[in-house]
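Handing you a structure now.
Left out: one protein chain. Kept in place: all the others.
Our next item is chain A:
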């Protein structure tokens, strides 16, 4: 009985192969985009975890300086003498042939075994090779590929290390980082002898830091990954519209079969069970295809994502994917859950359907005006909820919840809005064909509304994210002009060279402005401190958001601090608040500047104050003011005079180009996901039109019989699709603007710590409008072509009595 019932149900798909293909394709695509995002996020998170686990930071307590600065090696010696089992680590960044790498120097002899990710005593490495010059770089295979040809010590491969990290001996690392006798931290061996002297006696300026299970990178990049996840969910939701539509149609078309199966004695529960089993089979097949496709999409997107993460956060993520069981599991689970959720209401209706209920193949799409109004009311409620969440909620999750509520609310309102618009168009039409066209379009609305809602979501996301990205771009370009007014930027290689270069430049340029910096922790976060000279370059150009009238004078006198917007928002600072700096010195906040693209907090003080408070501050960089036409010659002379590499003397245009490239790559992923989402929405329309085309014949045949030629009817079908897409686009613009506003004013502030002004780009909307109409026309083309190729015999069947 079970097998017979199941076969009877499955026979539907044999007769409706296109419908089956659309169902599988919709679900596979939805799963694919979701899985792609999960695979990318999984790869990145695994990479952060590897980074966090390097030399046991995630398991071992450490001793560090409270201010975050490096500690002298003498502290290590003193502690060892006092009986402490500690091991020294130095960490820093270094460029090799343009590749920026994280250098980790360890002492393999004292390294606790919990921190020994790589056995340096192993045969292929060898302790003596590791500790004696030129030493050994232990890196991942990907890092080794990146370093091919660079002047480095010999390389040894270990996949235990994250991409972009070099593990080497501490002495060699100190030389490379130009930090002789300095350490970043001391790892505390868990097996400490009880007799050791107290820390306060031996090294009172050091503090214990608990193991850090979650790296700074993981925290910093959370918002980036949340953004990707939100996009993945949006694409999945758009795909589910196809699934819901296809399942709904299939269930309604099978009403007679279901009625017959029940009439011949198949119990209702068994029937529902068979239908659930059928859905499980279909969703598993589609889910597997979807996850496989998702890996393909992820492989295509990952290089851009990796570049974004490196550019934005300095986070190293390998450009290759690993197969993760969690992605497969999650992908399949969401495919099955999405399918069952899409089918739940249909299954419920079948469970409640009387045995002798008539088959109504069109009933699924004939939503009444009342249900449209109810749906719109739910939409309005969601919009109101979004507004309330924005007003009273806080945090990124609240921001995305508001965003989701707004998008879903707008989608629910769309069918009623279109219905009203089409009614108006019919009322304003004069010709009989135009009147019929609008009235018939309105009648098609219930069958197409799910696809149109999907299109609205995709178009609104495109318009909104596009507006956000373009607003960001416009602001960013203007901001770069303000932030990078100097003609040349010079990075020297050592303190000694720095002094010489400064002196050399002073004689040949209008001004040499130091860009010296130090790191410290304040308000529980790492913050960069920059010292700048008192110069018109800053007074005239610096991108201030708010400032005291005498801010620059106070900075010059060492009586004030500027903070970037990120720090101001995270620490809830206001002008006049006290900013704690080094050695008990605190200064009032006198201004806040915009600092787009920087994930970290930053403060600016006068350069003299920086030198006073941070004697060890890095003093290697300068900005040089000179007449723009003289800049290229000066750069060439400088490189020649000090044998400086090309990348150490860069002009303003190069820095801007580099920044813009990072910017473009950062949003390349967003743009790709945008296009894919629009593609899925286009497919939703195609699927709906295709499944409706079979039913359309009985609606079009009377008009044909009364004298409307098939070609004209086909043209009207294409126009209908274009008209609906146009109206949907009209609705998508305000939704997109709302989305852009929320991204700029809510999500960005929560995620990155900066708020951007919103600019409008009507030409982009026009392009999107044309794209939407083009995709709708394309979607309608095949069914229309089929219509023109119908034989009269197919059409007259509609009128035949013996059907």
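Heads up, the rule we're going with is that a residue touches a chain if its C-beta (ideal position, glycine included) is under 8 Å from a C-beta of that chain, and two chains touch if they have at least 3 such contacts; residues count from 1.
Note that contacts and distances are computed from a predicted model.
Undergrad: For the chain that is missing from this picture, which UniProt protein name fits: "histidine kinase", "Cell division protein FtsA", "FecR family protein" or "ABC transporter ATP-binding protein"?
TA: Record says "ABC transporter ATP-binding protein".
Undergrad: Quick one: say which of A:396, A:511 or A:710 touches the chain that got left out.
TA: The one listed residue touching the chain not shown is A:710.
Undergrad: Just name the one of A:73, A:474 or A:699 that touches the chain not displayed here.
TA: A:699
Undergrad: Determine which one of A:12, A:45, A:141 or A:442 touches the chain that has been left out.
TA: Going through A:12, A:45, A:141 or A:442 one by one, A:442 is the residue touching the chain not shown.
Undergrad: Residues of chain A in contact with the chain that isn't shown?
TA: Within chain A, the residues touching the omitted chain are 432-433, 435-436, 439-440, 442-443, 699, 701-712, 792-793, 795-796, 798-802.
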